[in-house]
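Removed: one protein chain of the complex. Kept in place: all other protein chains.
Take a look at chain A:
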Amino acid sequence: MSPKTLYDKIWDAHVAHEADDGTCLLYIDRHLVHEVTSPQAFEGLRMAGRPVRAPEKTIAVPDHNVPTTADRVNGIENPESRIQVEALDKNAKDFGIHYYPVHDVRQGIVHIVGPEQGWTLPGMTVVCGDSHTATHGAFGALAHGIGTSEVEHVLATQTLIQKKSKNMKVEITGKLQPGVTAKDITLAVIGETGTAGGTGYVIEYCGEAIRDLSMEGRMTVCNMAIEGGARAGLIAPDETTYGYVKGRPHAPKGAQWEAALNWWKTLYTDDDAHFDKVITLRGEDIAPVVTWGTSPEDVLPITATVPHPEDFEGGKVDAARRSIEYMGLEAGQKLSDVEVDTVFIGSCTNGRIEDLRAAAEILKGKKVKDGMRAMVVPGSGLVRAQAEEEGLAEIFKEAGFEWRLAGCSMCLAMNPDQLQPGERCAATSNRNFEGRQGRGGRTHLLSPAMAAAAAITGRLTDVRELM
């Protein structure tokens, strides 16, 4: 048998039908659903009189629209947001799917809730009407975002019409330097490949620096595979993975656990398996990074300066000029001189317990700079509860951070958490697009530790100076 990649193995285990031209029906093991990309899909089912084929494999949670302030117990003020969340309440009930409503302590960002509850397991296929579904690849699951028509297709048939992507390997060798995190790895990779560099590929991340990451860190890395254009990111499961999964509410138990473990241990890339593209970075070479522009590929070490548009080639020259103007920066300016108004810690990229620990470690005994707005939005109610138990919430509050309830919040600013035009934010989220965090808002992406450092100094800051 010819050697296979991890992606090949998961793919082969899920093909329900293959047509002569290679178009496959790929069976979906877990379908995650949120309120923004699903109402039209459920409406489609109703109009056609179709049921959900596998409600037991379908899990829904509202996250994008929900307010994160304590007064949300009184309901959602924005009528459109309220209608969307109410539609999900109703659809979950009518179609009999698993549901974590707003007031459930387990509610949170769909990509944090899935792994936390043990829905996401190695070797699965996982989809969601959300591009950051790539997150679940951290478990060695083939996970990717889909549009609303495909949400309806999966609800109705539990399959997707797919053609196989190419294989790409991203290897991070060696050890990371102090102050360098999973977020810096994933941003550095996008800086290297560009936002279209992964288009047409599924990425497998490997190498010592990846192996050394916790599950939280691995989720951060895979989460942003989509920002590099890849369909999905994957990391082969190992003891770290099994340790995280074991005992979670929906993880297999007893004899089933043993059977699952036996299969999971076959999920690795065979020696000599073929990759169509290979990228290698040395862990030692990765610095704490920030983005300067309006594309996640606009990445530089915090010690660098804002580039000159002329440094680029082709269409990137105009794009860089537009970015620098939008961001209110000047070419040649030191990134560490850029002052920020707002700090946002949260999102499916960096809203897990380890992220809050990393930020709290820097903030301990320090204060947010006067006049700044700083907020922490835990990724789920359970992350929030754990952070309170560990005393992290107290550190954030004493430093001057707002301590919010779980949701997507200012990552995409669909709820009331938004930037004003011209406001500048150091954000642990995943997109720095124009207007992403509010019309006219300016976003610099960075790690939780770097975000904490920026909150203390009021400017983009090399976290290593505060360690």
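One rule holds in what follows: contacts are C-beta pairs under 8 Å (C-beta built on N, C-alpha and C of every residue); 3 or more make two chains touch, one makes a residue touch a chain; residues count from 1.
Just so we're on the same page, contacts and distances are computed from a predicted model.
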Key: Listed names "3-isopropylmalate dehydratase small subunit", "Carbohydrate ABC transporter permease", "Sulphur transport domain-containing protein" or "Paraquat-inducible protein A", matching UniProt entry of the absent chain   = "3-isopropylmalate dehydratase small subunit"
Query = Per the definition of touch given earlier, which of A:131, A:214 or A:305 contacts the omitted chain?
reply = A:131
Query = Of A:63, A:116, A:152 or A:204, which residue touches the hidden chain?
reply = A:152
Touch residues of chain A, complete complex, unshown partner = 13, 16-17, 19, 21, 23, 25, 27, 29, 36-37, 39-40, 43-44, 48, 50, 53, 57, 64-65, 78, 80-81, 83-84, 87, 121, 123-124, 129-131, 144-150, 152-153, 156-159, 161, 163, 195-196, 199-200, 226, 229-231, 252, 256-257, 259-260, 263, 295, 297, 314-316, 318-319, 322, 412-414, 421, 431, 433-436, 439-440
